[in-house]
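Every protein chain of the complex appears in place save one, which is left out.
Chain IDs A, B and C follow the sequence of writing; residue 1 opens each chain.
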Amino acid sequence: MRFASDNTSGAAPEVMAAVIKANDGYDRSYGADAAMGRVTALVREIFEAPEAVVHLVATGTAANALAIATHCQPWGAVFCHTHAHVAEDECNAPEFYSGAKLILVPGDHGKMTPATLADVLARTGESGVHGVQRGMLTLTNVTEAGTVYTPTEISALTAQAKAHHLPCHLDGARFANALVATNATPAAMTWAAGIDVLSLGGTKNGCMGVEGVVFFDPAKAWEFELRRKRGGHLWSKNRFLAAQIEAYLTDGLWLRLAAQANAMGQRLADGLAQKGASQRHPVQANMQFPEWPEGAHARLEAAGAAYYRFPAPPGREAARLVTSWSTTAADVDQFLAAF
Amino acid sequence: MRFASDNTSGAAPEVMAAVIKANDGYDRSYGADAAMGRVTALVREIFEAPEAVVHLVATGTAANALAIATHCQPWGAVFCHTHAHVAEDECNAPEFYSGAKLILVPGDHGKMTPATLADVLARTGESGVHGVQRGMLTLTNVTEAGTVYTPTEISALTAQAKAHHLPCHLDGARFANALVATNATPAAMTWAAGIDVLSLGGTKNGCMGVEGVVFFDPAKAWEFELRRKRGGHLWSKNRFLAAQIEAYLTDGLWLRLAAQANAMGQRLADGLAQKGASQRHPVQANMQFPEWPEGAHARLEAAGAAYYRFPAPPGREAARLVTSWSTTAADVDQFLAAF
Amino acid sequence: MRFASDNTSGAAPEVMAAVIKANDGYDRSYGADAAMGRVTALVREIFEAPEAVVHLVATGTAANALAIATHCQPWGAVFCHTHAHVAEDECNAPEFYSGAKLILVPGDHGKMTPATLADVLARTGESGVHGVQRGMLTLTNVTEAGTVYTPTEISALTAQAKAHHLPCHLDGARFANALVATNATPAAMTWAAGIDVLSLGGTKNGCMGVEGVVFFDPAKAWEFELRRKRGGHLWSKNRFLAAQIEAYLTDGLWLRLAAQANAMGQRLADGLAQKGASQRHPVQANMQFPEWPEGAHARLEAAGAAYYRFPAPPGREAARLVTSWSTTAADVDQFLAAF
Partner (left out) sequence: MRFASDNTSGAAPEVMAAVIKANDGYDRSYGADAAMGRVTALVREIFEAPEAVVHLVATGTAANALAIATHCQPWGAVFCHTHAHVAEDECNAPEFYSGAKLILVPGDHGKMTPATLADVLARTGESGVHGVQRGMLTLTNVTEAGTVYTPTEISALTAQAKAHHLPCHLDGARFANALVATNATPAAMTWAAGIDVLSLGGTKNGCMGVEGVVFFDPAKAWEFELRRKRGGHLWSKNRFLAAQIEAYLTDGLWLRLAAQANAMGQRLADGLAQKGASQRHPVQANMQFPEWPEGAHARLEAAGAAYYRFPAPPGREAARLVTSWSTTAADVDQFLAAF
């Protein structure tokens, strides 16, 4: 009954096994390890992108901030959703690394729309040197509201950005969950939909701590390497990052882990719906924001459930519930029983 | 025969076992995990510093850059040795995080002296707002030349800094090797010698990737936490960093690992000396810079030895050789035989 | 009929005379000139603040950005109005100098209210290290909408900030205009209303290019001096800045200049009202945003009027009109006639 976050779960057995195996003997450091070549090959195959380059870091904030800094000048605007992780949960890291300014794009259920984006784009960068210049677009999928963009929706947004010649980043901290939710291919969700650079999340979905930054246009990859080192994010024993992501991407493990997380999310949402709870946003992946009448918090917490309380109107209670690769049907059913 | 760097070795079995154990079940994220409390207790006990605060990051560059940024204003000067890792091997990370300027202090064998430091201190910060202000001192132990400062030597240097009210940082990427080399206690080498903040290395000495930043004055620790997050260095699954450092510091493992590395360094130096090699710097820990007549590079590399070649005068060859916790006597003897 | 901005006018004769006089002979550089002492004395007297410290820069963006950087940490939030100059017209300068994040506070007619500020304050800095910390408040008076805060209104806003122990800055690019509009004393509008640091505008109101940064708490002044030099804003021939501001503040010149600008603004507004134009915001100082039926733009521009067109609903036209110290009644009347 641990639904506080998908980062309170551990690493999947296959990932842990790969880390143990990677510990054998000596290996070259700073990314010249043998596994890193295999990771690149895997990414190129899975994304159907033979020129793609991937580099690894240990945290999602580093992946996002470095990817953004590599694509946006210090006098640029980074267009992101009002409640994007980069805007609300990274303590200025994107600004620290890039010098750029985040410009917030509204939209219901955590998603900007072509109309809201077009509106903000039109109002930005129109005052010469006095204001920031249009810089880049960053989307998050799965969103912070637990909703999911389809490839078609992403294409419609990147088209707005491309009309202004802006590069497009996808924060995929829960990228596998988004793929499973939409049944899209990795290619369809990224470069085929106009994404230039992807933060490919591993940590929340069964790794210890690893994120890939995937460049579909390799021209920026060397700059990224310099920024990564300058940010202190280049691991000397990079083999331990590479081993995680290699196992994660091998034989579809990442999708199986995400499928379990999403399925448990759905099971939880279905159960709550039967018991009268409403949802603030459509439940489409592994994160939900149910609301119910007062009283359940006390029962659930007494039963040992862990999750974040959210503000609610008088007489009501609200929560954020996140399922993960390690959530079991028994966890969900026990929660529902306590509810 | 892998002597390229101590970061080409893997993790010690005890560390790996701890990581595996840490993977059991759920744990709170972002440093609120159970192990982190035990790490703090261990650090306080080992350093005889009941008020010390420790935070973890995954790389040495992050530890140094964040520690420096926390103690030096953007208009300050960071006094470091001419060949310090922070000056030569971190791609401007200390400057990126702090905004400060590194002012180089010369000295033979990788060590500044009270006289060279005093000289540079006297010439810095004397021109009002026009130049940088004196900011802080950072020392490295084991130095980049493989030599070691004793606590007495450190005290003499920090005294120079304290005369200007400057905080003092110790880059201890190879701190355990320095302790073993001098037989000093952790306390004697740090706060008792005037050190305010320590980068406590784990990665090079048998961990996967973890460094502690130890604040003997806890007043700066909260600022460090904000800077760590803003730099993207706060792990969501911090338990995997905490598990490493907990195992590392438990029952003297860190000192045993360093003792092996140092002993193998000495065995290698002794063997090379018997075969006529000279050393550029005194061999005091686990890194050495031997020089020998032309020809050995080809023999050694043919035999499978891996290490960095260094420039040498005509007719001579030079190398950097680093031993680690996993170096065996057989490795050393095989190298000497090939030599 | 030049109403594009108060910065299209030149310098007042008294200011120019002072600059010419300052050019006599030699003087000490970098702020050690004789006039600078007199400027400090004038500021202390006029603001009834015997401990105040004032430093000079040449642009308003520099004054604001440096004042903010001196009072807000890089992980802090700067609370400002949605349409503040620091947010919209300084090309990220405040973020560049401070590293901080601007958090926008809404409010009609360019003014935040205690309620809108309290709401944003309550929602910021509540997520530990994950988000920015509450940093400081910055207000603008005259606002970007041409409206004016009274001292009482400022006090109510700074009280909200002080409840969170935040320092408060006032962007007074048009400070004299605000004083004239409210008939407040400089003290009442600043430190007595909770303002810690003031950007005291000279450029828009009859100087060539000079702004004072006034610290009511002198503790931060030395840091400002270092930041000013590091930003390249310390003049070697500071006497030419000091001469401007000395003349400006002597014998009430600044208030006379602002009174003329405000009076001409009122004359213009009255005339437009008589001719059926509406105003988007109350006209309280020297900047207004009238709206009128289609057709007047063409007539006015044909007659030689210069100003910024603003977007308007179908069938309507809108403008920003700014009067200055050098606007004459004839200018206004000619504009009204052409209208």
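Throughout what follows, contacts are C-beta pairs under 8 Å (C-beta built on N, C-alpha and C of every residue); 3 or more make two chains touch, one makes a residue touch a chain.
The model shown is predicted, which means the values in this text are computed figures rather than measured ones.
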Which listed residue, C:His233, C:Arg267 or C:His281, touches the chain dropped from view? C:His233
Selected from B:Val19, B:Ala100, B:Val120 or B:Ala192 as touching the chain missing from the view: B:Ala100
Hidden-chain contact residue, picked from the options C:Ala35, C:Val57 or C:Leu102: C:Val57
Just the residue numbers, please: which parts of subunit A touch the chain that's not shown? 30, 73-75, 128-130, 133, 223, 225-230, 234
So which bits of subunit B touch the chain we can't see? 74-75, 88-92, 95-96, 99-102, 127, 129-132
Which subunit C residues would touch the chain omitted from the figure, given the whole complex? 2, 4-5, 7-11, 16, 19-20, 22-29, 57-66, 90-93, 96-97, 203-204, 208-209, 226, 229-237, 240, 306, 326
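Quick note on the criterion: only the chains that are shown with their structure count from here on.
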Relative orientation of copies subunit A and subunit B, as a Cα rotation angle in degrees, nearest 5: 180
Which chain is the middle one, judged by CA centres? A
Roughly how many whole angstrom separate the Cα centroids of subunit A and subunit C? 42
State, to the nearest whole Å, the distance from the C-alpha centre of subunit A to the C-alpha centre of subunit B. 34
Per the C-alpha means, the centres of subunit B and subunit C lie apart by a whole-Å value of 50
Which residue numbers or ranges of subunit C touch two or more of the other chains? 74-75, 129-130
